[in-house]
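Of the protein chains in this complex, one is absent; all others appear in place.
On to subunit A.
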Amino acid sequence: MNVLWIPLFPLIAFLLLTAGRKVWSKGISALIGIIATAFSFLLSLPVLWESLAGGKTIVWKIPWFHINQQVIQFGIEAGPLNVLMLTIVSGVSFLVHLYSWGYMRKDQRINTFYAYLTLFTFSMLGLVISSNLLEIYIFWELVGVCSFLLVGFWYFKPEAKAAAKKAFIVTRIGDIGLFIAVSLLFWQVGSFELSDLKAAVANGQIEPAMITWIAILVFIGAVGKSGQFPLHTWLPDAMEGPTPVSALIHAATMVAAGVFLVANLFFLFEASETAMSVVAYTGGFTAIFAASIGLAQNDIKRVLAYSTVSQIGYMMLALGSAGYVAGVFHLMTHAFFKALLFLAAGAVIVSLHHEQDIRKMGGLWKQHRWLGIWFLTGCLAIAGIPPFSGFFSKDEILMSVYADGRQGLFSVAVIAAFFTAFYMFRLFFMVFSGSYRGEQKIEGIPRVMMIPIIVLAVLSTVAGFANTPGRLLEHWLVTGSGVASDSLHHAPGWIPVLAIAVSLLGIGLAYVMYGRKRLAPEAVVKAVPWVYQLVYRKYYIDELYQMIIVLPLKAFGWFLHGWDRFIVGGLVHLSAWFVSFLGSVGSRIQNGQAQTYALVSLIGLILLIVGLTAGRLFE
């Protein structure tokens, strides 16, 4: 049972690291994490190979606990989608574990860092191969808590503390949607098993209205985890965590879990037209919304964070437009190029003494030429320039949306592609071209950090060929899942041309503004000051939530506080008065000091007498 061991290795590493908190040296701690994830990755390769070769879905289940007399199972179900995720997660996780050894080498708590990171890897691997919905929910929450722990890893920084809290609470709002969906589905189907759910949906056992409700509730969970509008606010703040964490959790794997969830439960969404529309419109809106914010941010990691939100919006848009393969394909390519961009950004940050403001960077091409090349690879991939991987997957998304017939969303997706190209190359030119604007000396980059970057750069370049021209990925995914393959042959041939054109346009504009500096960004800002402010301030969403949710809740809390103290607490005085009244009667009878407890026994006595008298009435 090889698949079982894939998540178990990181779990064992976590237990070892936690138990040996004071025993392991920094190097040993890192080594435990790296070796465990390396094993996971190596074990996932033969699983991938078998599945590609047409192997069946791997199923393994054991009885777990009982609800009434019913046995709830715990198990693994690994079809093509799961195996793909398994490989991506273990692979990227291994690379990030390796990279962290360089990035975190000066941190005293590297043991804790690796412990959290391995716990995350375990949970994430568990999530992608779970065989039932309850199990998915459990791992879903566990990855959330690991994300919380790692965002707040530098717990002494107030920003990190606030960001960690926000990440947990905002995603939990989404998780409750999933929680309700799991509960409702159980009473509809009588089981948590995905296979049973699928059968129930196929048999029409669930009412259509109920399916829509449940699908939307599941999607709310995905919205929270994947940072989609309106629950996106936590993801940019989560950049307070160490950069390897941003790469692994907040770019490549966990935030893509929402996409995975929708894809995994695609049978549910397909059964409801409304739910599909909700997914498509939320995704499309988020794609352009987050991309537009990304245009004006100055923190290198925040630009990438908004880019992540936007790219995941693309994936949701694809899924909502029945582009199952396109969505999953983009998930894969994005995992590679976004992890690459984050790790490269982390290398930039390390070389600049943890400076993250791009206005204080520049000219790094001279010092770190190779890093510049790898970063450029990532930029070209995300901007969608052939033959880099992002081009192919984004192209498929555009074609799916077009084929699905929602022209408005198609235009939105095209404009967002333009934005993407622009802000990525704005970033690239600000960091690498021109001259250095910072004050501190530019440092070297540890070699251990460069290896993962190179591997990811290669993957970002070639991953697009997984589905082009052979459509290998599509055949594989579709045979295993029973989902209809994307109807791309209806899409016209001008779409890829348009996609390349808008990307080049975005790159060109960025070059003019930030590379050549022919057009001063300040002039643009001055031309439309309020638009710039709106975008720069992220459309004031945080402030809005503060005003309409946090403050009213606090005010209501303080109101209740007074109420509880004076009104409800007043009940005490009322009953105290009642007792002392009885007490004064009692003390007159007993002609002595009435201790409180005696008083209370007295009440009992009175009640006893009343009871006995009342008893006589019956006879």
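Everything that follows uses one rule, which is that a residue touches a chain if its C-beta (ideal position, glycine included) is under 8 Å from a C-beta of that chain, and two chains touch if they have at least 3 such contacts; residues count from 1.
Here is the rule we go by: contacts and distances are computed from a predicted model.
Q: Name the absent chain as its UniProt record does, using one of the following: "Integration host factor subunit beta", "Imidazole glycerol phosphate synthase subunit HisF", "NADH-quinone oxidoreductase subunit M" or "Recombination protein RecR".
A: Listed in its UniProt record, the absent chain's protein name reads "NADH-quinone oxidoreductase subunit M".
Q: Which candidate, A:Ile12, A:Leu52 or A:Ile180, sits in contact with the chain we can't see?
A: Final answer for the missing-chain contact: A:Ile180.
Q: Could you tell me which of A:Leu142, A:Ile373 or A:Ile442 touches the chain that is not displayed?
A: Hidden-chain contact among the options goes to A:Leu142.
Q: Identify the residue among A:Trp5, A:Phe65 or A:Trp370 that touches the chain left out of the display.
A: In the full complex, the listed residue that touches the missing chain is A:Phe65.
Q: Touching the absent chain in the whole complex: find that residue among A:Trp370, A:Tyr540, A:Trp558 or A:Phe581.
A: A:Trp558
Q: Of the residues in subunit A, which ones touch the absent chain?
A: Touch set of subunit A with respect to the missing chain: 64-69, 134, 137-139, 141-142, 145, 152, 155-156, 158, 160-161, 164-165, 168-169, 172-173, 176, 179-180, 183-184, 186-187, 553-554, 556-558, 560-561, 564, 568-569, 571-572, 575-576, 579, 596-597, 599-601, 603-604, 607-608, 610-612, 614-615, 617-619.
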